[in-house]
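Submitted below is the structure of interest, expressed as structure tokens.
Only a single protein chain was left out; the remaining protein chains are all shown in position.
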Amino acid sequence: MIRTESVSVSPETLKEKIKELVESEKTKQGKFFNLFINALIFLSIISISIETLPNLNAGYKSALNLFEIFSVIIFSIEYITRISVADNKKQYIFSFYGMIDLIAIIPFYLSLGIDIRSLRIFRLLRLARILKATRYWKAIRRLKYAFISIKAELVIFIAITFGVLYIAAIGIYYFENPSQPEEFKSVFHSLWWAIATLTTVGYGDVYPITMGGRLFTFIILMIGIGLISVPTGLISSALTKSLKKENNI
Amino acid sequence: MIRTESVSVSPETLKEKIKELVESEKTKQGKFFNLFINALIFLSIISISIETLPNLNAGYKSALNLFEIFSVIIFSIEYITRISVADNKKQYIFSFYGMIDLIAIIPFYLSLGIDIRSLRIFRLLRLARILKATRYWKAIRRLKYAFISIKAELVIFIAITFGVLYIAAIGIYYFENPSQPEEFKSVFHSLWWAIATLTTVGYGDVYPITMGGRLFTFIILMIGIGLISVPTGLISSALTKSLKKENNI
Amino acid sequence: MIRTESVSVSPETLKEKIKELVESEKTKQGKFFNLFINALIFLSIISISIETLPNLNAGYKSALNLFEIFSVIIFSIEYITRISVADNKKQYIFSFYGMIDLIAIIPFYLSLGIDIRSLRIFRLLRLARILKATRYWKAIRRLKYAFISIKAELVIFIAITFGVLYIAAIGIYYFENPSQPEEFKSVFHSLWWAIATLTTVGYGDVYPITMGGRLFTFIILMIGIGLISVPTGLISSALTKSLKKENNI
Partner (left out) sequence: MIRTESVSVSPETLKEKIKELVESEKTKQGKFFNLFINALIFLSIISISIETLPNLNAGYKSALNLFEIFSVIIFSIEYITRISVADNKKQYIFSFYGMIDLIAIIPFYLSLGIDIRSLRIFRLLRLARILKATRYWKAIRRLKYAFISIKAELVIFIAITFGVLYIAAIGIYYFENPSQPEEFKSVFHSLWWAIATLTTVGYGDVYPITMGGRLFTFIILMIGIGLISVPTGLISSALTKSLKKENNI
């Protein structure tokens, strides 16, 4: 409880101070450190997209490159610091956040010729720390519990969805292939139609033109609407239940 | 409680009468005044659209212009009257309705050369007063409480939606850019695809054509359907809860 | 309670027998009569569609015409019979089913030159009698009560939907009209885009191409998804409530 503020900083105190800086958000410095790291994550995620802009002049490109090197150096220092100040180093390394912190920097060191820059997108997951430290924590836990309580139902839903998609693809193939051999080349090509239709996206690049195919689409869509309403119903009932539990206890 | 009906109207009584006319809907005159203002709001909103009709002849155009000047004058008089009769002038000016009343007229006075006529659309918000004064008030309060109780969850939902949209845009860019460099020019252009797909609108102006891109679309859509069902589930459970509370108390 | 079976049928008994035939479904004859009328309604509804088939030869056309005359005669006799056997003639005429029965035949008598054959579609409503007489009655009542309990909220939802549609149309007009003057001619033309987009139908005949228009579409869609989830949430919570009430009492 008693903290000694001596002029000559002993290594233990230094480590403790760094630990406080990195892990806690209660001190002013900790808050600033967190804000800085999160801003850097945010900017480095945006820079992935800016890099893809066509007709980007050489000046901007090298600036983005420099920024990437800079941010990876910072992230690497942060990662090593987090390991060294952790009470249980192994536990941190293999924790969710420890893994994410590593994944955020490793693509840079591995990218020797191969283009795996897009993997930097995983830095997005680092932003999960923001949510963790906020008043949204309670809501996240509520959503998490709701999802856990319907895990089995969701697995069944996904299994049935796969089944329906496959049946839809085979069915439409047999109806439409004779009249549209290019659009419905094989069952695998028809799967694309099944996905775009059952999710009601309906791009309009492939659609049935035969009477049989349209009737089949109608039946599949009636099932599909029923299917899509199941996860909504599940989540809704799970949330209703979890809200009630919270109120009672 | 005692109101004096004298022949020579004293300024206090006049102010009170105007206050009753403007703020209350219980008297016959108050009802008529409200109806007149709401009709004017409604017509002025419609006139915004009529103005945009191509091949509108000069006669109609000047008539619309005159109507706009007329309605702004009425709204301005109404605004000044509302301020002068308000018990707490400052409170009215900075209240929701006070702000809206100002926003409804200010674009007219500011439009010196610049085209900000479209801002007149904010007059729509003035119609919120209609709902306020009706038997729908209870239902609005119910909806409002339901939304407030899930505010934290909605913020998380929006944050995750932004994350998923960004991941979708980066993913599809890497899959589709080599084969469709025009449609998927950059990650920012791919974001448009991500928006149209995850909301299941699917205009059909951009869609994946590679095997990888289609598989990626499928995975993103499975997540997207799950995502879209979350707000429905949230609202549904919040309403169930708020209805129950109402019945108990 | 005592029914006299005399050889010479008195007018009273005849009326009673016809009443039983027409209004009750408990006797064998009543069941047959109902089945016959419902089959006729069904066939006459289908015939509306068959008539629209292009390249229909004259033989089929006159057959369909004769069938229409035949079914209207039957429906007219039925209507008159229902009036004459009703205990309270006025009540039947102005009841929901009485009105529907009239609407089902009146277009035929009025169609002197004018084409109002499509109004025959209202015969569909006559089929509501089928549902009434079945074990589905309880479920219909449950659905009806659920809808009644959220009537105020639905009215607000529809009002807000109209507002959002209008704002969407005006917004997209200002963003897209300069680059697509043909597709987004006026706010009224833009409303069509707003309808197809907010309902997530997305035909793909009109869609934004400017950066501003696409960003605006994204914001409108985020609101739109929230909006669409409201009626689902309302119906879901209303049904949960009505199911609970039923179980308790």
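We call the chains A, B and C, going by the order they appear; numbering starts again at 1 in every chain.
What we mean here is this: a contact is a pair of C-beta atoms (placed from the backbone, for glycine too) under 8 Å apart; a residue touches a chain by one contact, two chains touch by 3 or more.
Note that the structure is predicted; figures quoted are calculated from it, not measured.
Student: Looking at the whole complex, which of C:L35, C:I121 or C:I219 touches the chain that is not displayed?
Tutor: Per the contact definition at the top, the residue touching the missing chain is C:I121.
Student: What does the interface between subunit B and the hidden chain look like in terms of residue numbers?
Tutor: On the subunit B side, contact with the omitted chain comes from 200-204, 232-233, 236, 240.
Student: Could you pull out which residues of subunit A are in touch with the chain that's been left out?
Tutor: Within subunit A, the residues that touch the unshown chain are 152-153, 155-156, 159, 163, 166-167, 169-171, 173-174, 177, 181, 185-188, 197, 200-204, 207, 214, 217-218, 221-222, 224-226, 229-230, 232-234, 236-238, 240-241.
Student: In the full complex, which bits of subunit C touch the chain not displayed? Write them out.
Tutor: Residues of subunit C in touch with the missing chain: 45, 48-49, 52-54, 118, 121, 124, 127, 131, 135-136, 138-140, 142-143, 146, 158, 161, 192, 195-196, 199-205, 228, 231-240, 243-244.
In this text, only the chains that are shown with their structure count from here on.
Student: Linking chains that touch, what shape results: line, ring, star, complete or other?
Tutor: Basically all the chains touch each other, so complete.
Student: Report the chain ID whose CA centroid sits closest to the centroid of the full protein CA set.
Tutor: B
Student: Interface check for copies subunit A and subunit B. Shared numbers divided by all numbers used: above half gives same, below half gives different; which is it?
Tutor: different
Student: Whole-Å distance, subunit A centre to subunit B centre, using C-alpha means?
Tutor: It comes to 31 Å between the two C-alpha centres.
Student: Where the centres are mean C-alpha positions, what is the separation of subunit A from subunit C, in Å?
Tutor: The mean C-alpha positions of subunit A and subunit C differ by 45 Å.
Student: Counting only residues that touch at least two other chains, what does the list for subunit B look like?
Tutor: 200-204, 232-234, 236-238, 240
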